[in-house]
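Note that one protein chain is taken out, while the other chains of the complex remain in position.
Presenting chain A:
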Amino acid sequence: MEAMAEEKTEFEESEIKYVSYGGEHHLPLIMNLVDQELSEPYSIFTYRYFVYLWPQLSFLAFHKGKCVGTVVCKMGEHRNTFRGYIAMLVVIKPYRGRGIATELVTRSIRMMMESGCEEVTLEAEVTNKGALALYGRLGFIRAKRLFHYYLNGVDAFRLKLLFPPPPPPRQEL
């Protein structure tokens, strides 16, 4: 019986380089990754919207000069809370299961926290066990279920991470 052979690339975690979005030269890399792996077709203006307005929230992962993963986010005021939103997260198949996605998301969330976000949110298909486990480990809860959110009829969870309140300012003696 043949085992399901998923071609995985061998690499050391230290070989992965994480880079903050650096400009137009990164845009085609992000677009190619997302177009390849995610089912939603986005126009270039969608990508531009995110990376131009919040370049500090998007990160890329490189292995030996090749872009193997990316995360694209935004943040802003939403009903009296300052909230971060994770729009796209992709790691190409041969590099999955090694913590690259977790590292990309963690960097984004840390930046959101430092920028004053009170919470972070995203939607994920209820069947996307990998994403649910990843975000669960980072402290997201499943705040809501969205019935038939995706056009193929699949439900989604709205995942939310609530940051603890910032420590009170220290009293100057």
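One rule holds for everything that comes next: a residue touches a chain if its C-beta (ideal position, glycine included) is under 8 Å from a C-beta of that chain, and two chains touch if they have at least 3 such contacts; residues count from 1.
The definition used in the following text is that contacts and distances are computed from a predicted model.
> Between "EF-hand domain-containing protein", "Autophagy-related protein 9", "Cell division cycle associated 4" or "MAK10 homologue", choose the name on the UniProt record of the chain that's been left out.
"MAK10 homologue"
> Considering the complete complex, identify which of A:Tyr21, A:Phe59, A:Tyr95 or A:Tyr149 is in touch with the unshown chain.
Candidates A:Tyr21, A:Phe59, A:Tyr95 or A:Tyr149; residue touching the omitted chain: A:Tyr149.
> If I consider the whole complex, including the chain that's not displayed, which of A:Thr9, A:Asn32, A:Thr46 or A:Asn128 touches that chain?
Checking the options A:Thr9, A:Asn32, A:Thr46 or A:Asn128, the one contacting the hidden chain is A:Thr46.
> Residues of chain A in contact with the chain that isn't shown?
Residues touching the hidden chain, for chain A, are 41-46, 48-49, 52-53, 106, 109, 113, 126, 136-139, 141-149, 151-153, 155, 157, 160-164.
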